[in-house]
Structures are given as structure tokens and as C-alpha cells.
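This report refers to the structure that appears directly beneath it.
And now, subunit A:
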Amino acid sequence: MPDSILSVRNIEKSFGALKASDGISLDLVAGEIHALIGPNGAGKSTLIKQIAGGLKPDSGSVAFMGRDVTAKSTAQRARLGLGRTFQISALAMQYSVLENAVLGAVGQSGSVFQFFRPAMKDPALLARARRALDRVGLQDHEDIITSELSHGQRRQLEVAVALTLEPKAFLMDEPMAGMGAEGSRELTTFLQELKHEAPILLVEHDMDAVFACADRISVLVYGQIIATGSVDEIRSNPQVRVAYLGEEEPV
Partner candidate 1 sequence: MISTKTKQTLKAVGAATAVALAMTSGAMADGHGKVKVGLITTLTGGGAALGVDIRDGFLLGVQQAGNDGIEVVVEDDQRKPDIAVQLADKMIQSENVDILTGIVWSNLALAVAPAATAQGKFYISPNAGPAQLAGKGCHKNYFNVAWQNDGPHEAAGAHAKELGFKKPFILAPNYPAGKDALTGFKRMYGGELAGELYTKLGQTDYAAELAQIRAADADGIFFFLPGGMGISFLKQYSDSGIELPVVGPAFSFDQTILGAVGEAAMGIHNTAQWSPDLDNAASKAFVESFKAEYGRIPSIYAQQAFDTANLIASAAAKADVKDMDAFRAALLEADFASTRGDFKFAPNHHPIQDFYVREVIKDGDVYTNKIIGVALEDRQDVYGVDCKM
Partner candidate 2 sequence: MIRERYLNMMVLALLVLVPAYAVLMDEPFTITLATRAVIFALAGVGLNLALGQGGLVSFGHAAYFGMGGYAMGILASHAQNYEPLMEVPFVIEGTNSMPVIWLVAIVASALLALLIGALSLRTTGVYFIMVTLAFGQMFYYFTISWPAYGGEDGLSIYVRNQFPGLNTLDPIQFYGICFVLLLAVLYGVNRLNKSPFGLALNGAHQNEERALTVGINVYRLRLVAFVISGAITGLAGALFADLNRFVSPTMFSWGVSGEIMIFIILGGVARLFGPVVGAAVYIMLEHFLGGLSEYWFIYLGVILLFVVLFAKGGIIGGLSKKETRHAG
């Protein structure tokens, strides 16, 4: 696709006899929220890991911003601008909210090997961190230790940390999980704004949320993408209804 930010081509990955990714191709284009759905064990996390860099595909390639990143590490992809949030919050739980955001800024600025200047007094790092916290509405919670945050706040912080990277694309693993209806709605609104800065590849279990916010949906079943299309197309796709929504095939 011409304006594809992230493109996955023919990825294959096996664990022993199990084929977790069986020739998957996928595109994330500018300005969209692209949801990836599929039943448990379909190979969603394996695919996400290969896109993010934690796992190397047996064959196939991943390109990001027009560059082949298949051989690049997680950290390298992150520095190229791949922002990520996790299903189970991946945050430094003993750090304060601000420290977590500064950690993101440190990674973004490449100042990891500065040994002497205090990170928490560095104006550039602080400014970047606070900007991200402002975006998600955590600006009044800077000094709270992360482990004391509510579930929803942790989700927000995850997004904020990803924002410090000024990503070119987001990879979000079940961001709605465990959020109440109200929280989900707010997050949906926020993601709708965010997608104009950087497109979002969203893995989500909550179908209502997916149908509410996704521009396109890909359905992964047994390591293969059986359908990609708009919400309506996916809703009405008989194959999807059978494989995923669990309906009997009309006789």
C-alpha cells in the first residue's frame, strides 16, 4: 500500500508442530485505527511480538516507515518510532508517574549513557515527559508511585510513556481490558484523536470497543488472516461469523 506506515509481509513462525503465524500479511496506513481480532490461541500475541521485535519470524519481513526492520531489535524499532502499550501494564511500578514518563524521554533522547546529570532535573527530559502526561490527563499525578495508580490510570500512563517517543505508529495490546464502560469510551475518543498523529494497530478482545473505534479490522484465525475490511464488511463476512463469532454455518 502506498501510504503504509507498517507493513508485514508473509510472516511465518512455528513452535514445533504448531504454526503460530502462517503467512501473515498486514498493513497499517496513516490515519487509521486497524484492529486485529481473533479467538484465543489464534496467534495474536505471537504476531505482535514479531512486529514489535521480541520474536524473529522464521520467514517473511516487517517494514516500518519504508525500512525493513525484520532484523532490528525491540529497542531499535522503538527508537524508529514504534510506540507500544501492553495488555498487562509494563511500567516501572516503583517509579513515580513522572519518572516513568522521563524514562520514556530518556529512551527517546538517546541520553541513556549520561552518567552524571540528574535525570529528574533535566529540563528537556522533564518537558517532554510532562507534555505526554498532559496529553493523557495525568499531569496532576506526577508524584504518585505507579503501583498506587488505579488500573485505568496505569493504562493512561502506558499511553503517555509511548507518547514520549513521538511515535510514528502505535502498537496497542488490549488497551480497553479492565476499563469500565466510561473509561473505555474516554479512551476511544482519545484514540480517535491520536490516530491522526500516528496510526494505531490495536489488538482488542472487546468487540463493542473494536466496532466502535476501528477503521479497519483484520481477523486472525489459526495463524492466518482470514479477512480484512471495514467494520461492516467484517460484521457481515460469513467466514468470520463462523470462525470467530462462533455462529453455525447456515445450511
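Criterion: a residue touches a chain if its C-beta (ideal position, glycine included) is under 8 Å from a C-beta of that chain, and two chains touch if they have at least 3 such contacts; residues count from 1.
With respect to how the candidates were assembled, all candidates are chains of the complex that A comes from, given by their letters.
Please read all numbers here as calculations on a predicted model, not as lab measurements.
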Next on the checklist: Once the contact definition is applied, which of 1 or 2 turns out to touch subunit A in the complex?
Outcome noted: 2
Checklist entry - candidate 2 touches which residues of subunit A in the complex? => result 52-54, 73-76, 78-79, 83-84, 86, 90-96, 99-100, 102-104, 106-120, 122, 125, 143, 145, 161-162, 164-165
